[in-house]
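For chain A:
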Amino acid sequence: QEGSSNPLIIAVKAEPDTLVPTDTKYAVTSNPISNNIFERLVDLSTEGKFVPGIASWEIMAGGKEFLFTIRKGVKFHSGDPLTTKDVEFSHNRSWEKSPTYKRYLRGFDRIEIIDDYHCKFFFKAPDVLFIPTRYLQIVSKNYFDRVGEEEFLNKPVGTGPYKLAAWKQGDYIDIERNEEYWGKKPQVQKARFVFTKEDTTRIASLKTGEAGMIMDTPYPLVKDVENAGFKTVRLYTHPPCSVQFHNNNPNVPWYHQKVRLAIAYAIDKDAIVNDLFQGIPAGYPRLAPWELGYDPELKQYPYDPEKAKALLKEAGYPRGFEMPLYYFAGRSYGQKETTEAVALFLNAVGIRCKIQGIEAAQMLAKVRAWHNDPKTEYVGVASVPMAFLPDPVEAISTAYLSTGWGTMYFNKEHLDPIIEEAMVTMDDTKRGELIKKAIKILHEDVASIQIWANTSVYAMKQNIDFTPTLKNREALMLVKDVIIK
Partner candidate 1 sequence: MRRYALRRTLLGIITVVIVSMIIFIATRLSGDVAILIAPPDASDAEIQEIRVQLGLNKPIPYQYYVFVRNALKGDFGRSIRYNRPAIDVLLDRFFGTVELVGTAFIVSIVTGVLLGTLSATRRGTWLDQSGKLFALLGQSMPGFWVGIMLILVFSVNLGLLPTSGRDGISHLLLPSFSMAWYSIASIMRVTRSSMMDVMDSEYIKMARSKGNPEYIVIWKHGLKNALIPVIALAGVQLANLLGGAVIIENVFNWPGLGSMIVDAIYARDYPLVQAGVFFISIFLIALNLIVDLLFGFIDPRITYE
Partner candidate 2 sequence: MAEKCLLSVEDLKTYFYTKAGVVKAVDGVSFNIREGEALGLAGESGSGKSITCLSILRLVPQPAGRIVSGKIRFQGEDLLDKDNVEMMKLRGKKIAMILQDPLMSLNPVYTIGNQVSEAFKLDGLKGGIGIKQKVVEVLSRVKIPSAERRLKDYPFQFSGGMRQRTAAAIAIARNPSLLIADEPTTSLDVTIQDQFLRLLKEMQKQNHMGLLLITHDLGIVAESCDRVAIMYAGKIVEIGTVRRVYENPTHPYTQALMKALPKLGTRSKKFYQIIGEPPDLSDLPSGCSFHPRCPKQLYICKEKYPPLTPIEGGGYASCWLLNERV
Partner candidate 3 sequence: MLAIEREGLMENLLEAQNVKKYFPIYDGGVLFKKYRMLKAVDGVSFSVRKGECFGIAGESGSGKTTVAKLILLLEKITEGNILFEGKNLGRLIKQDRSWYRRRVQTIFQDAASSLDPRMRILDIVSEPMEVQPSGTQSKSVIRHRTEEILHLVGLGSATLKKYPHELSGGQKQRVAIARAMILEPSLVILDEPVSALDVSIRAQILNLLTEIQEKQRITYLLIAHDLAMLQNISDQIAVMYLGKIVEMGNTEEVFDRPMHPYTKALFEAVPRPEPGRAKEVPAISGEIGNPIYPPSGCRFHPRCKETVPECRENEPVVRNIGKNHQVACHLLTRR
């Protein structure tokens, strides 16, 4: 059956800053919509394997060169054909606009256009992340040249299965099926993304039938929505919510591994996942089973307050101590709740937590200032980018390499060499072993305490079918996979 002419209404949490993928600063809010319009050079299968889409590739020179072959006959919504010029243009624009892109392509050397359908990326060292990050999305150079900057931004055109129909700022974005799509024709003809920040309202809009589907159902409401006769499906994305330590300062108790271990034992992670979040988020110890380097042996430290107290005593803190506990105050559900719960568990073993919710902009500034400050006292509940991206190397390198981001944990001696090696090991099995090793060190040293991993819950009407798979990891929402019965 062809999709009806009524649009499928999908309520999402936030409005994207822009749909042009090369320009976005807030990928999380852009992706669910822009990935229906734009495509990446590297596509994903439902199992999370990298597969050819608008291009196929070949890795050469031990991971230093990547040759892309563009699929012929692919057209942008503007009618312009997709060529390597567009790839180059997209690359350049991303390089210029997106600091994140620039960082992902750390070892990038140059790009070479061979002909309209072939181009080659050169790297200075083997880059294991270039393909897995799939960061490059393709915009049209011809279109840009023709319409200029403003229109390029306001009426973006991609090669994807849907094209932008309308964007009412602050209200909704309409997309409609691209009838000339090179791939399989999706069933849904039109869809509308409405931005409903307020969780309660988003749920209500599903219940009243205004929305056919909503994203980011808050965990406590999943049961409620199900009871009201709606279908829910889950997508296990990461980043895990974890307790993190700044271990640069030898004068704080949590500088000592024993204390961190005690903390790990003191927190009942299962209770948080099951009672606070009704069992919805996943409680992976570190990596998810499908991830490279997953270690089935690795287990969470169990909840054992007695052991925690004993460890504290051993470490010389029989009567506990005072500890700050920061979190990013914002509006993403779960962080604050987790923080409060962690504080309560820790209080029970004598660690008196001073919770401080700090708004993102200020927190980031603080973290930045703390980076190299050996006097910092920081323990926080936060989501470190852990396995958010297809290859754990990316996350481990950004979070735990001593040159990484506002990092809290350093282990120059043991960890850095392993990570550095993993970063240039193109062979998956070998890299997997390295990752396993690094993770083990992190786990044993209690660099951080994983509590739960983010899980996106989609709720929809019964007649709508949508099963998020690993290919939705960044995209989060691909309308082409939706079937309306």
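How were these picked? Simply put, all candidates are chains of the complex that A comes from, given by their letters.
Some notes on this structure:
In this text, contacts are C-beta pairs under 8 Å (C-beta built on N, C-alpha and C of every residue); 3 or more make two chains touch, one makes a residue touch a chain; residues count from 1.
None of these values were measured; they are calculated from a predicted model.
Checking the candidates 1, 2 or 3 against chain A in this complex, the single touching one is 1. Interface residues of chain A, counted against candidate 1 in their complex, comprise 17-18, 23, 25-26, 99-100, 103, 153-154, 168-172, 194-198, 200-202, 204-205, 207-208, 210, 330, 359-362, 364-365, 367-368, 398, 403-406.
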